[in-house]
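With one protein chain withheld, the remaining protein chains of the complex are depicted in position.
A and B label the chains in the order they appear, each numbered from 1.
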Amino acid sequence: MSILFLISAVVAVFSTAMVITRHNAVHALIYMVISFIAASVMFYTLGAPYAAVLEIIVYAGAIMVFFVFVVMMLNMSVSPEDEKRATGIKSWIFPIILTLVLIADFVYAFIQGTPQTNMVKVIDAKRVGVSMFTTYLLMAELAGILLLVAIVGAYHLGRAPKRNIHRYLQNEQTQK
Amino acid sequence: MFVALAPMYIIAAAIVVLMLLAAFVRNHKLLAIVSALGFIAAFGTVFSHCSCLSKFAWELFVVDDYSWALTAVTLLSALAINIFSYFYFENFDEQKEEYYVLLHTAVLGTLVMIAAKHFVTFFIGLELLSIPTYVMVAYVRSKKESVEASIKYLATAAASSAALLFGLALIYAAAGTMDIYTVGRFFYIAQSVPAYTYVGIALFIVAVGFKLALAPFHMWSPAVYQGSAAPVTAFVASVAKLGVIAFVLRLFNESNLLNIGALNISLVVLAVLSMFIGNLFAVGQKNIKRMLAYSSVAHMGYLMVALLAGGMVAKSATGFYITSYFVATLALFGAISVISKNDEPKSIDSLKGLYYRNPIVAVVITIGLLALIGMPLTGGFMAKVFVVKAGAGIQQWFLVWMLIINSIISIYYYTKYINVLFSHTSEEVVKEKVPYLLATILIIIVVLVIWMGVAPQLWLNLFYN
Partner (left out) sequence: MALVGILAVLILGALISLPVRRIHKQLPWYVGIVAVLTAIIMSFSLGNASSGTEKWFARFTSSWIPAIGSNFSLAIDGLSYIMILLTLVMGLVAIGFSERRENSSSFIFNSLFMLAGVVGIFMATDLFLFFFFWEMMLLPLYFLIISANKEGSDKAAFKFLIYTQGSGLIMLISLLALYFIHGNQTAIYSFAFEDLLNTQMSITTSMLVMSGFLLAFLVKLPVWPLHGWLPSAFKTAPAIAIFSGLLIKTGAYGIMRFAVPLFPEGSLIISPLMMILGVVTILYASFIAFSQNDIRVISAYSGISHMGFILIGIYAFNDLSWQGVGVQMIASSVGTASLILLGEIIHRRAGTYDIAHLGGIWTSNPNIAGIGTFFAMAALGLPGMANFIAEFLILAGAFQISVLSTVLASIGIVAAAAYSLRIIQKVFIGEEKICISIIDVTLREKAAVAVMMVLLLWIGFYPSMVTSRLEPFITRTLNFSPPETPGTEQGNVDEAQVKYSFQVIKK
């Protein structure tokens, strides 16, 4: 097994473990991004650069941005006293280390090359697109419906429950 | 060109229509009716029996008589659940319109799985089925046990989906394709398959076992059955399992997977475990929905015996068993949802003397339970006979004996509930009324149960290609 693959795999597993053990939501998200980057490096070392780039763009780019948006909207930020601690050096030094490891891994693979990366068969975006629009067209449509229903479901579950105020109190409320 | 996948198109269109309708008009009755019309329209296309797939679909789907028959079963079951849900949710203070969107999507997922010949199709269908189901289970958010059940279901289902994906990836790595028929040919020709293929198949079976609630992957089932609303339980018990069963049957038939000895043995173990665990745990249950959860674990065990038989016998026996099981389950949960007007029957005592309060519902429950026992005159009996015949046909006498022993065990806990329906209580007998539409649907379902028990040949012919 290529040592490069192993390194990025270990980083991926480790950072995922960190995701589920953090108390701070934003910290967890950071580690999640790192795990996606690690997966991307793994793809690259196995000889699938297209998949590696897609991983970054789609996962780290789109999905993680979604996550961060939600965290922002739900206002899961910390109070000012804890903010000092949350952004202190202890919080960000470890993710930085992991990322540096990954960068080193990727650069080494890029320069030296693994057996797989040297024999890579280039699959361009056009082929993926053609496949998605002919063979797997219906699957893409169904995936769209899946997203739709996920939104509907999340909407229903996340809605604030109706609060029944007695009608006397209702009048008071409107008067105030 | 569109005819072959017409039911799916109609249901997909219905999803969009329902969503838009819900956005403009908040009217529960209107949406329930439109939803039912969607199912009826999709059912209408079943009669075309066309196998003409368009060029977009032939690699992903396969449409034959078998899939048409199961599509019809799905749509009719969904229609019944639709009607039950309407009357049930009227009593709850929730926004009810989203439910129908979720129901349609889940049904779409099942239809996709029934016609799937590609693993990706199966996976997408599975997710299309599961995600709305998570929400449907938790739909009545005011009931704590619903939400709790949904969380349990979501966590375990997500894990099983991950396992499934990994298994499919391994199979793809070995076979080089995800098309079922090609995979089958691969297993047939290959002298030796790499070891990780077996891991892949094992993971696939794990995911299937989870979805069908086979032991030992059945842990989510009692919580979900008991916690969710009665119509949703009806859905989870019936349609949610149908797609997976249909796909697995097609897979086993077309792909020679059953020739793998290890797979055979593991399926036998799964079947026997499910039968015993299901029946033994059902014995002590006081809540009828929980009891039905464990009993469905056992029934899936019986179904495994038919699946193992392989060939045309498996197709007809499985198809018939599914249909009769669904009809009985729908009758039961429909009846339960009728009597859940104020609150669901929490324990067996709330059913006491139901025959004198509400004879129609009591008779429906009785016939449903008798069908699950496998009493002659009900479809359940013929289904058991066909399954036993399938099992005996492949000389699996051990499985057949386990089936019979478990049927005998199951008599005990089913009859406990039948007995209690007819017992006299000392309270005042207040006759309850059942809405006409509900009563009609229940009676139609019961007539179907008996029809399948008395003249099963007609139904078998539906599943014989």
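Everything below uses one rule, namely that a residue touches a chain if its C-beta (ideal position, glycine included) is under 8 Å from a C-beta of that chain, and two chains touch if they have at least 3 such contacts.
Remember, predicted model here, so these are calculated numbers, not experimental data.
S.K.: If you put the missing chain back into the full complex, which of the shown chains would it touch?
M.R.: Taking every chain of the complex into account, the missing one touches B.
S.K.: In the whole complex, not just what's shown, which of B:26, B:55, B:341 or B:424 touches the removed chain?
M.R.: B:424
S.K.: Touching the left-out chain: which of B:91, B:142, B:347 or B:415?
M.R.: B:415
S.K.: Name every residue on chain B in touch with the hidden partner chain.
M.R.: 316, 370, 375-377, 381-382, 385-386, 388-389, 392-393, 400-401, 404, 407-408, 411-412, 415, 418-419, 422-424, 455-457, 460, 464
Convention: only the chains that are shown with their structure count from here on.
S.K.: In the complex of these two chains, what residues of chain A are touching chain B?
M.R.: It comes out as residues 134-139, 141-143, 145-146, 148-150, 152-153, 155-157, 159, 161-162.
S.K.: Help me check something: in the complex, which residues belonging to chain B touch chain A?
M.R.: Residue positions touching the partner: 5, 12, 15, 19, 55-57, 59-61, 93, 95, 98, 101-102, 105, 108, 112, 120-121, 124-125, 127-128, 131-132, 134-135, 138-139, 141-142.
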